[in-house]
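Worksheet for the structure shown next.
Our next item is chain A:
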Amino acid sequence: MYWSINLVILVFVIVCALAAIYVKDLLATAVLFGAYSFMMCLLWAIMGAVDVAFTEASVGAGVSTVFFVAAVFRTSRRTKD
Partner candidate 1 sequence: MEFIQSIKPVLAVLIPLAVIPVLVSSGGRPNVREAWTFIAGILSFALVVSMVPAVLDGNRIGLTLFPIAPGADIALSVDALGMLFALVASSLYIITAMYSIGYMRGLNEHSQTRFVAFFALAISATIGAAFSANLITLYLFYEILSLATYPLVTHHQDETSKVSGRRYLTFILGTSIGLVLPAMIWCYHATGTLEFSAAGIFTGQLSTPSATVLLLMFVFGFAKAGIMPVHTWLPAAMVAPTPVSALLHAVAVVKVGVFSIIRVLTGIFGVELLSSLGLGGLVAFIASVTILTSSAIALSQDEFKRRLAYSTIGQLSYIVLGAALLSPKGMTGGILHITMHAFGKITLFFCAGAIYVATGKKYLSQMVGIGYRMPVTMTAFLIGAMSIIGLPPTGGFISKWYLVLGTLEGDQAVMLFVLLTSSLLNAAYFMPIFYKAFFCTPAEAMFERKFDEAPVMCVVPLVITALISFIFFFVPQPFLKLSTLAVTGFTGG
Partner candidate 2 sequence: MAQSAPNSCASVQSEERKKKFSFVSFFLTFILMFLTWVVLSGNFSTLLISLGVISSLLVAWFFHDLLFPNVTSRYPGLFFGFIAYIPWLMWQIVKANFNLMFLIFHPRMNELIDPHITVFQTHLTSDLSITILANSITLTPGTITVTATADGLFSVHAIDRRSADALPGTMLAKVAGIYGEKQ
Partner candidate 3 sequence: MNTFFLCISLGLCFLMFVSFYRCLMGPTILDRLIGVNAIGSKTVVLLLLIGFLYERVDMFVDIALAYGFLNFVAVIAASRYFHKRKGLYEGSFKGETKEVS
Partner candidate 4 sequence: MIHYPAIVVIAPLVGALTAGILSFVEERYAYPAALIATGISCAAAVRDLIYVAGHGPIAYHMGGWAPPMGIEYRIDTLNAMVLVLITAIAFLNLAASRPNIKQEMPDRRPSFYAMYLLFVVGLTGVASTGDLFNLYVLIEITSLSSYTMIALGDRDRGPISALNYVFVGVIGASFYLLGVGYIYIKTGTLNMAEFATMIPTLQDSTTILTAFILCLVGVFIKMALFPLHVWLPNAYSYAPVGFARIVAPLMTKVMVYVMVRLMITVFGLDYIFIKLHIADTLVWLGTIAILAGGVMALAQTNLKKMLAYIIVCEIGYMVGGAWLGNNLGLTGAVLHILNDGLMTFALFLAVGNMVYKLDRVQIKDLKGLFAKMPWTMTGFVLAAFSIVGVPPTCGFFSKWYLILGAFKAGAWHFAAALIMSSLICAVLFFKVFEVCFFESPDTHVGHGSDTHGRHTTVAIQEAPAISLAVLGIAGISLIVVGMYSKTIVVRLIWPLLRS
């Protein structure tokens, strides 16, 4: 029943991951990484892991991204790859 959403989101997750890695700006990486976390959260919600989804929502969306932005803020946005 849920496999269709699951598959779609999984593909989405992989696209997000690739994008986060190949984008040539660290802030963009941080932002895309946030999107990746959203997708992961959804994926886990679909798979019935509510607690994990909750954690991922709070961590990935709330804290990780902010940390990333903070770190980029204190370092640089430049990246060669």
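What to note about this one:
Heads up, the rule we're going with is that a residue touches a chain if its C-beta (ideal position, glycine included) is under 8 Å from a C-beta of that chain, and two chains touch if they have at least 3 such contacts; residues count from 1.
How were these picked? Simply put, all candidates are chains of the complex that A comes from, given by their letters.
Since we're looking at a predicted model, the values are computed, not measured.
For chain A, the touching partner in this complex, chosen from 1, 2, 3 or 4, is 3. Those residues of chain A that touch candidate 3 in the complex are listed here as 1-2, 4-5, 8-9, 12, 15-16, 19, 25, 27-28, 30-32, 34-35, 38, 41-42, 45-46, 48, 50, 53-54, 57-58, 61-63, 65-66, 69-70, 72-73.
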